[in-house]
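Can you read through this structure? Questions will come right after.
What you see is the complex with one protein chain gone and the rest in place.
Presenting subunit A:
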Amino acid sequence: HRPSGYFTGFCNSPTMIVMVGLPARGKTYISKKLTRYLNWIGVPTKMFNVGQYRREAVKIYKNFEFFKPDNEEAMRILSLFTHILQACASAALKDVAVYFTKEQGQVAVFDATNTTRERRLIIISFAKERGYKVFFVESICDDPEIIAENIKQVKFGSPDYVDRDIEEANEDFIQRIECYKASYMPIDDDKDRKLSYIKIFDVGSRYLVNRVQDHIQSRIVYYLMNIHVTPRSIYLSRHGESELNLLGRIGGDSGLSPRGQKYANALAAFIKGQNISDLKVWTSHMRRTIQTAEALGVQYEQWKALNEIDAGVCEELTYEEIQENFPEEFALRDQDKYRYRYPKGESYEDLVHRLEPVIMELERQENVLVVCHQAIMRCLLAYFLDKPADELPYLRCPLHTVLKLTPVAYGCKVEPFFLNIEAVNTHRERPVVSFHKHTFVIIDTYLCQLLELWCITYLNGAPLLSSTCSECFAAAASLVLVRPAAYRG
């Protein structure tokens, strides 16, 4: 089975995304967000923040004097500092090379000011030597309000200012920017016309895009052009408890149970209480989310892409029935819940792919309430909270609980609101156990003897593993998949 063709041509050259811009222009914000997005859609991406390297190198950060050019002593320190910075940038570039060659990285986001042509030329030749593509992202902003807001939002969390007074830190930071301004050479539309880049002006009111080379750069440009920084909140919730939920059956298209209906009403009251201006409401095409939204008494939009994961042949079965009828499938799913695809159904990986336009539109929008399903909500949540693929299928998204996500600084604040209406629990824990770098798969509800050496029991969804002999245990650890059917008796 070959890798899926969701992203054509990206398996060729690795790409370096190089940020350019004065401090407090949102470079790190963009870097982190872009990295999060690319990882979520399945492109292995890592961020390299030169500031981090610098902090390591210069353990104690005194004050902006470090940066002032009109003082001889400081000039000497500045020149020393410049060397340190260069050394840090070099160290970061070395790590980029390691990430690409040894860690199967596909995209590296190089987050630093990179404000001089000289610096950028160093990066370009570094990349050229090794066959990496380079795409510059320059953020240009002269609006003092935006800059002040950026400084407030993120700098005060920075380790550089941990023990400082806010006023003083602000002053210091402004001075830091002034030092960079003197030598700032923006990307030149004429001299640099052969480079690939996007210039973002004033937080996205205008963009200049030059020489997009390939698919991944095109996707990056599209993403960058859709994100914004306007404060807003995203509310994620599942449908109210459904009839099939009560029966312990997965999938299907049933309506709400009485408690589910209660939840819908409670949700309506909750939303009213939140006093949100201009809230958009989205549901899937399935009855249980639509019925939930109906109780809100407002307009809502249905997205087929928000439908629950298709369990194929396992639709409307209970987990016990699946284990009975499809024991091998059941085991395979526990082995790699993210990539496992139900026969004639979907995987979480497929879900992420079909949810990408939803994420893109969520980025464009402001206040939105998404009424969806367990697997769907896990995928969306993983995007906002930067959870990796192996954690995604085990994120907790209980019924009758609204998650309010509010972007803050470089991440997302999550507030859960349980609306006090009881519901069944549909969450299945990750099965144990990782042992000797192999994962045991527990697939049988009966006590069984494997290789007459050890026992595995799996009772009521809580797997237990025991062995009387560590050697035998180790032998079993070399097996990836355990099939007790052959050994029953």
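The definition used in the following text is that contacts are C-beta pairs under 8 Å (C-beta built on N, C-alpha and C of every residue); 3 or more make two chains touch, one makes a residue touch a chain; residues count from 1.
Everything that follows uses one rule, which is that contacts and distances are computed from a predicted model.
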- Protein name (UniProt record) of the chain left out of view, among "60S ribosomal protein L14-2", "6-phosphofructo-2-kinase/fructose-2,6-biphosphatase 4a", "Presenilin" or "Cornichon": "6-phosphofructo-2-kinase/fructose-2,6-biphosphatase 4a"
- Item | Chain not shown: contacting residue from A:Asp350, A:Glu366 or A:Asp386 | A:Asp350
- Touch criterion as defined above, residue of A:Thr82, A:Thr101, A:Ser125 or A:Ser218 at the omitted chain: A:Ser218
- Using the definition of touch stated at the top, determine which of A:Gln104, A:Ser205, A:Ser277 or A:Asn425 touches the missing chain. A:Ser205
- Can you name the residues of subunit A that touch the chain not displayed here? 2-6, 8, 189, 193, 205-212, 214-215, 218, 221-222, 225-226, 304, 315, 344, 350, 353-354, 361, 364
